[in-house]
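Here the complex is missing one protein chain, while the rest keep their positions.
Lettered A and B in written order, each chain numbered from 1.
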Amino acid sequence: MSMNQSSSAIEVTDLTVAYQEKPVLWDIDMNVPPGVLMAIVGPNGAGKTTLIKAILGLVRSASGQMLIYGKPYRQQRRIVSYVPQRGSVDWDFPTTVKDVVMMGRYGALGWLRRPGQQEKKLASEAMEKVGILNLADRQISQLSGGQQQRVFLARALTQDAQVYLMDEPFQGVDATTERAIVLLLQQFREEGKTVVVVHHDLQTVSDYFDWVTLLNVRRIASGPVNTIFNESNLRQTYGGRIGFLKTEQEMSNPQVLPEPTL
Amino acid sequence: MQIFLHLFSDYTLRTVAIGTAILGIVSGALGSYAVLRKQSLVGDAISHAALPGICLAFLITDSKTPLVMIVGASLAGWLGILVVTAIVRNTRIKEDAALGIILAVFFGVGIVLLTLIQKIPNANQAGLDKFLFGQAAALLERDIKTMGIISIMVISLTFLFWKEFKLLCFDPTFGASLGFPMKILDILLMTLIVIAIVIGLQAVGVVLMSAMVVAPASAARQWTNRLAIMVCLAALFGAIAGVTGAIISSTTAKIPTGPMIVVCASVIFLFSLAFAPNRGLIWQSLLKKTKFKPEINEVDPK
Partner (left out) sequence: MSPQIEILLVAIIVSIACALPGVFLILRRMALMSDAISHSVLLGIVVGFFIIGQVDSPILLIFAAGTGVATVSLVELLHRTQLVKEDAAIGIVFPALFSIGVILVTRYANNVHLDQDVVLLGEIALAPFDRVTILGLSLPRGLVVMTLILVTNLSCIVIFYKELKISTFDAGLATALGFSPVFIHYGLMSLVSITAVGAFHAVGAVLVVALMIVPPATAYLLTNRLSIMLAISSLVGTISAIMGYFVAAKMDASVAGSMASMTGICFLLTFLIAPKRGILAIIYRRFRQKWEFSQTLLLIHLVNHEGKENEAEECNVNRINQHLSWNQTFTQNVILYAEKKGSIQIEEQILRLTNRGREIADQAFAR
């Protein structure tokens, strides 16, 4: 497996993460081929966010390695973009939408250099793409939940990455924003980019994604949605709490979504 | 009016004004970061924790030069922060209690040292108790020089790492994902905040210095939604409060400097809370009548 590293966009092998010797993730193996949209699904406390953070080197791992196109993250920062949970920041911070979006360029700018015309242009393009250009100069506390999420997506867009890691981008957004995000994800896929999304709406997994990892401290299964996303794997992931399984039949019968018009 | 004429003619008064202006600028500017990171009360712990540092620095060096005092106070302040971190990280005691422990115990140790120092038969010890409530009138030209040089360094660093500090305060996890060493930036910013606090101790005192970190910054926040403007305004408010308070205190009998400066800063805060456009309470109550709600624009991409 390790012989053929670069065939994976993200390769996680034998990853264990523990907080003060309390395991959060046990010996996770996960391969994400390039160009797929993948959901990470599992109950609360399953370690979904931790998995993403471990890939980004934001939490210390007790074992294992994480590779992006065959190299450790620190060598691949420029091609990876991270979208944290919307609730992880203080939206009352005194700054504007444009300012936050430009933060996506800070990594490329490096130390001490300030954003200039080039960065402003990239930020404007990104804001236009997610439909918030008209909000550019607005203070971020005056945004709705959906608008906040779009700000984060625009920030990620300015990074012009190959691999996107998103933590619950659909959490608490309105239907219009949800559709907008789905369209954006599909556009990423068409451009051959790889997207990993922490997701917890089981109903929409098979509509939005083509790859899925089921996680509950251990990796239960990982692979194409149509082979992996089935009752027995979900039962294993969620344990006794299987109330949702009734609706599983309906999952194969997806809600109609507008075709992407990109 | 006469007071301000004195400012230009009276040498002592000018020194006092410059000194308190410097401390106001630095504590206002750096205080903005403390307030935005919800560390307002950390300043309280740091300033109280500085007292034993000042006393020990004096006991060790037998000198009261500002640099010695600032170094001693900073080290003790930092030690306080480290202990708070150690308590919070390793026990179930929450941050507020940990801050309270450090604040009160360090201050208690400082008081013990202070009473011991006052018993030393040495004229040099006089005036160390001025660090409790501050005494702007005691500021000398050499104090101003030291304060000025350190302030310029602190402000330049803030300016130099502007982008990085903004990232640290707004979204540190994202910053870390970009490859910035957030822990080092955190330590750097914390050090600058510690220096901003200890630099004003001589004029404002350990008991009340924390207010100079919180009040001007909180006042500035009401007037603007931009970080840059907030930091500048907070510096301005800090300077106004510092100079006004120090001059009132120096020209009137029996008015301690620190409390007077804090009262000035609080008045500025109250005024901002009431009258600032957009966020101010009066503005808001006017808006409520017209049922203002932020317009929500939901537009599809492309």
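Some observations on this one:
In the analysis below, contacts are C-beta pairs under 8 Å (C-beta built on N, C-alpha and C of every residue); 3 or more make two chains touch, one makes a residue touch a chain.
Everything numeric here is computed off the predicted structure, so don't read it as measured data.
Residue in contact with the omitted chain (choice from B:18, B:68 or B:105): B:105.
The chain omitted from view is touched by exactly one of B:13, B:30, B:57 or B:87, namely B:87. Within chain A, the residues in touch with the undisplayed chain are 1, 13-14, 16, 18, 20-21, 23, 26-27, 29, 61-65, 217-218.
Within the complete assembly, residues 35, 38-41, 43-44, 48, 86-87, 90-94, 96-101, 103-112, 114-116, 119, 132-133, 207-208, 210-211, 213-215, 217-218, 221-222, 254-256, 258-260, 262-263, 266, 269, 273, 279, 281 of chain B touch the chain that is not shown.
The working rule: only the chains that are shown with their structure count from here on.
Centroids built from CA atoms put chain B at 40 Å from chain A.
Residues of chain B that touch chain A in their complex: 36, 38, 160-164, 166-167, 169-171, 173-180, 221, 224-227, 229-230, 294, 296-302.
The touching residues of chain A, when paired with chain B in their complex, are 53, 56, 58, 74, 77, 80, 82, 84, 88-90, 93-96, 100, 103, 106-107, 109, 111-115, 129-132, 134-135, 139, 141-144, 146-147, 155, 174, 176-177, 179-180, 183-184, 262.
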